[in-house]
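All protein chains but one are shown at their positions in the complex.
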Amino acid sequence: MFSLMTKLFPICRSITGNGNRETLKIIQEIIPINIFEVESGTQVFDWTVPNEWNIKDAYVMNSKKEKIIDFKKNNLHILNYSIPVNLTCNLEELKKHLYTLPNYPNFIPYLTSYYKNNWGFCISYNNYLKLKDDTYHVVIDSELKHGSLTYGELIIKGQTEQEILFSTYICHPSMCNDCLSGIVVNTYLAKYILSLNNKYTYRFVFVPETIGSIVYLHKNLDIMKKNIIGGYTITCCGDNGDFTYMKTRLENQLTDRVTLHVLNNSNIKFKIRDFMMAGSDERQYNYPNIDLNIGSLMRTKYQEFPEYHTSGDNLNFNSEKNLQETYDMYIKCINIFEHNDKYMVNTTCEPHLSKYGLHSDIGGNKIFNDSSLILQFLYYCDGRDLLSIAEKIKIHIWNLYELSSTLLEKNIIKKI
Amino acid sequence: MFSLMTKLFPICRSITGNGNRETLKIIQEIIPINIFEVESGTQVFDWTVPNEWNIKDAYVMNSKKEKIIDFKKNNLHILNYSIPVNLTCNLEELKKHLYTLPNYPNFIPYLTSYYKNNWGFCISYNNYLKLKDDTYHVVIDSELKHGSLTYGELIIKGQTEQEILFSTYICHPSMCNDCLSGIVVNTYLAKYILSLNNKYTYRFVFVPETIGSIVYLHKNLDIMKKNIIGGYTITCCGDNGDFTYMKTRLENQLTDRVTLHVLNNSNIKFKIRDFMMAGSDERQYNYPNIDLNIGSLMRTKYQEFPEYHTSGDNLNFNSEKNLQETYDMYIKCINIFEHNDKYMVNTTCEPHLSKYGLHSDIGGNKIFNDSSLILQFLYYCDGRDLLSIAEKIKIHIWNLYELSSTLLEKNIIKKI
Partner (left out) sequence: MFSLMTKLFPICRSITGNGNRETLKIIQEIIPINIFEVESGTQVFDWTVPNEWNIKDAYVMNSKKEKIIDFKKNNLHILNYSIPVNLTCNLEELKKHLYTLPNYPNFIPYLTSYYKNNWGFCISYNNYLKLKDDTYHVVIDSELKHGSLTYGELIIKGQTEQEILFSTYICHPSMCNDCLSGIVVNTYLAKYILSLNNKYTYRFVFVPETIGSIVYLHKNLDIMKKNIIGGYTITCCGDNGDFTYMKTRLENQLTDRVTLHVLNNSNIKFKIRDFMMAGSDERQYNYPNIDLNIGSLMRTKYQEFPEYHTSGDNLNFNSEKNLQETYDMYIKCINIFEHNDKYMVNTTCEPHLSKYGLHSDIGGNKIFNDSSLILQFLYYCDGRDLLSIAEKIKIHIWNLYELSSTLLEKNIIKKI
């Protein structure tokens, strides 16, 4: 995953443009996503797909012909969606278009102006302080014109039409935790599902944030509302902070129960965030009346680490080990979704376990016998799901996968 | 309010009689209440309206012709509803009709005998101890005969027929916190509503306690059960103790939620009392099957201050400042009732806030942006009421009044 991240890192992405197409094509080398284009000007609910933005170069050059700000060194230097510019100005005029972070003086901020024509450069506050009175040549070789918005989708059919959604965003330029970590984990989770004889259908989505998920919902809302039983927006998977779970809007939904079971049974510290702190595409997926009950399992949540939306969120801030740990957590969640059937006992009174070879032949032994877990499990096979039984008898659900399967084979319980 | 209290203080009130009429006429100088009379003997549910009681004078005179107990000095001296008496007796016989409070030796107790013919005098225990063997002349110049019970009512129509009830009792003689403080706050709350373009209809009631609210419910039960959504019995508003909220019988009703939101967001200490400690007209308004969901916001609750039902509950025990604070709290509650609409989002997915001038043009800034409150508010516009949203996003509801109104104007949300 880290090598995919490294490959994607230099590309300048935005909510539209060739950077996104290039990103999706690299993903396509790993999983067979379909790539879609939606034309500028398309009405999607309360929004309009904007013109497409592409950029070749951008710099500010001083009178000595030194590029003192250079897009080619770091694509965060450009205010994302800046219109084309070619002009000369003094320091005072230049400063009206410069953005910095005085509280994080080494970081270049990441800023955008998608819906208002504007131009600007982002630089570290330390470099800002070094700027001198001079005549500056400002060049932004960008293009903002009718085109399309690009997104990717992979639907992996399962035994049922019921779906689990995994969505990530592809619109950030060179930042790792907040964008690329989601892309790489989402990609490799899809690859895992492709290797599975999966019960549920899985919908993997790669969209520009906000406008992209709105475009996507606009096209697929009916089928998604009909079929989706839960899922995740994937982001911030690669830093080394504690895990953080962002709950669904309605809370205590299946996604919440699954994820909290994994976290509670993993012997690690973790944080929980209420949906009102949502900031990514879960905002659209969980908007009132949509309510696909989408959570998000992250390491440190966006907005909560100093490197967030800065040049500090680079390849040094993420690692293969952290990505792998997050991936593993998602695999555990997927396995719970896949196994979380509802069971009902199939005998009146307890079954005669020794008939089935499930009980020791010598009865009465003082030590709690080896059939006690079977019985405890059976006591709660009253129609509730496996997760509820696990929570009730205070056991990791993965310890019930084989047991439930054995009892099902022997006809002691039935699925409902 | 304190000057109205001072004017009402000397009047000898009871559950019937001219003192009540005089009290209601003074209130009528401030707000246009209607005054009703209900004839003695009228059956009201399990009760009968008693004969009307009036009193001109009452005293106990010793052999030196000194009035050692004198109704004209303090109307608490008379056992309320005492029958007429004119007799001579010795100390031993007199004592059978004297009531004191040994635990509060300076206070004259307040006692009544509404439903059994009796006579008596209440005096401080210190004065009781000074009584000597003598021949005493006892005079009670009272009248107990067929007449009527008197109450006042003011209904202020609103935009809807749904009503909020404010009820207070007018039956206590010269006591301030337990009676007059409720009368004056109720009067001035009505005056406030008269100045308002109120959404709800407000029903202000001034009745003798218990029998009066039963008379009132007997006459108005159907309309009240149909229209009332909550309200308060007003009493004990003028002492300087912490606030106390007496919950409705059913608890967690609208009145409880409104009042506790005010208290919890006021940065003050306060007490909560369960309905089983009820002692005023909320007993009738909340009786099983009536359940108008009436609470009571007081300072120190009746029965919980030493001056309760004694001559200690006088003008020194209350103040304009305390009355004003309690009035202000009720105004906050009224404002919540008036604003507590239910909202539903009006777009599929988030609205494009920058279209409406509700979002900064530069996106992506690290600091949580100024639209975050708008979005948090929208996330919970799913049909719940404003109070629920405020509780969910942990904000004072009054910070949502303008926001909800703006979003409504822009058609981003709708009332349901």
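Each chain carries a letter (A and B) given by its place in the written order, and its residues are counted from 1.
Everything that follows uses one rule, which is that a residue touches a chain if its C-beta (ideal position, glycine included) is under 8 Å from a C-beta of that chain, and two chains touch if they have at least 3 such contacts.
Model, not experiment: these values are computed from the prediction.
From the options B:I214, B:I228 or B:I374, the residue with contact to the unseen chain in the full assembly is B:I214.
Shown as candidates are B:Y110, B:Y188 or B:Y327; the residue that touches the absent chain is B:Y110. Taking the whole complex into account, subunit A touches the unshown chain at residues 344-345, 347-352, 354-355, 361-366, 368, 375-376, 378-383, 392-393.
Within the complete assembly, residues 45-48, 79-80, 99, 101, 109-116, 118, 210, 213-214, 217-218, 221, 249, 275-276, 278, 283-284, 286-290, 303, 308-310 of subunit B touch the chain that is not shown.
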